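All protein chains of the complex are present and in place, except for one that has been dropped.
Showing chain A:
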Amino acid sequence: MSKGEEEVKLLGAWPSPFVLRARIALNMKSVRYEFLQETFGSKSQLLLQSNPVHKKIPVLIHGDKPVCESLIIVEYIDQVWSSPPSILPSHPYDRAVARFWAAYLDEKWFPAMKSVQGAKGEEERKALMQQLEEGLALMESAYHSVSKGKPFFGGDRVGYLDIAFGCYLGWLRVIESFSGLKLLDHAKTPGLAQWAQAFCAHDAVKPVMPETDKLIEFAKVLMAKAPPK
């Protein structure tokens, strides 16, 4: 059996932006896979076996081999199912730019977003929201310089950075809903607002992007379960 024909499983959960990255990448390559959803609050034996170091989703299991870490999974998918469309840009410099922004989002921007709900007091919440806004301004500028007038960061088609960033859109909408503040919209970030629309409407994204209403319900459940401060 060739590498591309072996069985593919994805361990994940529908609300996770990281799992969403893997699903979009698999969809882009038209890879058939079995989606094994973890039950919220517990970890399956398969997950513990496949990702003993972190015990986290997503895990892609290809044949019998587990691949962990969402962006590593996306690069793996692009390399194994190498026929078009390509997910990573073709030129090394463009790849470096895409990886740079993905790292920024994961290491600086998303941690701020995660902290908003648990912020202690209005001062801290305001500071975090400002950080998010500044980050979006950076991404707006990056979008213009990277897309060069095309709809996506990847140009004419969805690429690595579209996936790395777009996976956070659902949760961004949740933050906007809870705070009553618009962070990504036509007034503040016109380029990104247009991009977000195109991204969410994309064939590889639409079937798997969680609905904001469902995420809001899920967030409420999470907050109810969180220990009191």
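Definition applied: a contact is a pair of C-beta atoms (placed from the backbone, for glycine too) under 8 Å apart; a residue touches a chain by one contact, two chains touch by 3 or more; residues count from 1.
Keep this in mind: contacts and distances are computed from a predicted model.
Colleague: Which name from "glutathione transferase", "F-actin-capping protein subunit alpha", "Trafficking protein particle complex subunit 6B" or "Ribosome biogenesis protein BOP1" does UniProt give the chain that's left off?
Modeller: So the chain that does not appear here would be "glutathione transferase", according to UniProt.
Colleague: If I consider the whole complex, including the chain that's not displayed, which of A:43, A:99 or A:188 touches that chain?
Modeller: A:99
Colleague: Among A:14, A:76 or A:110, which one touches the chain that has been omitted from the display?
Modeller: Touches the omitted chain: A:76.
Colleague: Pick out which of A:53, A:187 or A:224 touches the chain that's been left out of the picture.
Modeller: Reading the full complex, the residue touching the unseen chain is A:53.
Colleague: Which parts of chain A are in contact with the chain that was left out?
Modeller: Within chain A, the residues touching the omitted chain are 3, 53, 62, 65, 67-69, 72-73, 75-76, 79-80, 92-93, 95-96, 99-100, 103-104, 138.
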